[in-house]
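One protein chain is absent from this view; the other protein chains keep their places.
And now, chain A:
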Amino acid sequence: MRAKRVTFRHRWLPYALIAPQILITIVFFLWPASQAIYQSLLRQDAFGLRTEFVGLKNFARLFADPLYLDSFITTILFSTLVTALSMLTALILAVMADRVLRGSLTYRTLLIWPYAVAPAVAGVLWWFLFNPTIGIIAYALDGLGYDWNHYVSGSDAMALIVIAAAWRQVSYNFLFFLAGLQAIPRSLTEAAAIDGAGPVKRFLTIQLPLLSPTVFFLLVVNLVYAFFETFGVVHATTSGGPGNATNILVYKVWRDAFEGLNLGSSAAQSVVLMVIVIALTAIQFRYIERRVEY
């Protein structure tokens, strides 16, 4: 298949057309990113009165700190769990909503609702539900014989932030999965049904492969979400505790900069995160997207 080619008569027109995008990239990405790199090489007091160039010292300190490495493992576990939980739940809901004929609009509206809730608000909501003293879910778990206390138990705290972070993302994933499912021609599934394929087989052999571009797209979006946009959830529920059980990288960056006022270290952490997301995206588009069935 040949790509479409558009020929511009004026030499400058194509540049002018992409100029706004380039400008936005410079202002909102390249410039702040270069500032972060510059800041990561400095040691500076909070007010910016004394600045000293320290080279890679901030990075050396970070990687010598076993807790920073722990934070890495915590983040990988957290992102995997959030992505898996939110995508699976959304897929199941989307498949079910796709079959519903009557009242489907109501179901859809209700399922999309949580996305409108800010992460910090979602965090507070789950904090209340799971509060060991006043939370209704903690009370129910207690009735079932499980003594829920995310203030002491690290795994309880991890479960809490995973649920709180995934809950909101389910709506987003649901939207894309539903749109993807509805774009699959009915004739394909109907033909399979006539040939005697059951609903599960139809889903696994026809719908899921055709949905793979959506799955791939959501995988990237959800990983990026779990890595970068979840500090509000963590801040409102566990503050990174107990111990360091939920101190994910993005929360540590935020806390060191905005609570600890340790700008050099925080900038170094941001640079590490930036490298991770660039690598993640590059690897996925380079090697995984090729295998996606379109």
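What to note about this one:
Everything that follows uses one rule, which is that a contact is a pair of C-beta atoms (placed from the backbone, for glycine too) under 8 Å apart; a residue touches a chain by one contact, two chains touch by 3 or more; residues count from 1.
Everything that follows uses one rule, which is that contacts and distances are computed from a predicted model.
Of the candidates "Indolepyruvate oxidoreductase subunit beta", "Phage repressor protein C with HTH and peptisase S24 domain", "sn-glycerol-3-phosphate-binding periplasmic protein UgpB" or "YciI family protein", the chain left out of this view carries the UniProt protein name "sn-glycerol-3-phosphate-binding periplasmic protein UgpB". From the set A:Ala118, A:Ala179 or A:Leu261, the residue in touch with the chain omitted from the display is A:Leu261, counting the whole complex.
What chain A contributes to its contact with the hidden chain is residues 43-50, 52, 131-134, 149, 151-154, 239-244, 247, 255-256, 258-262.
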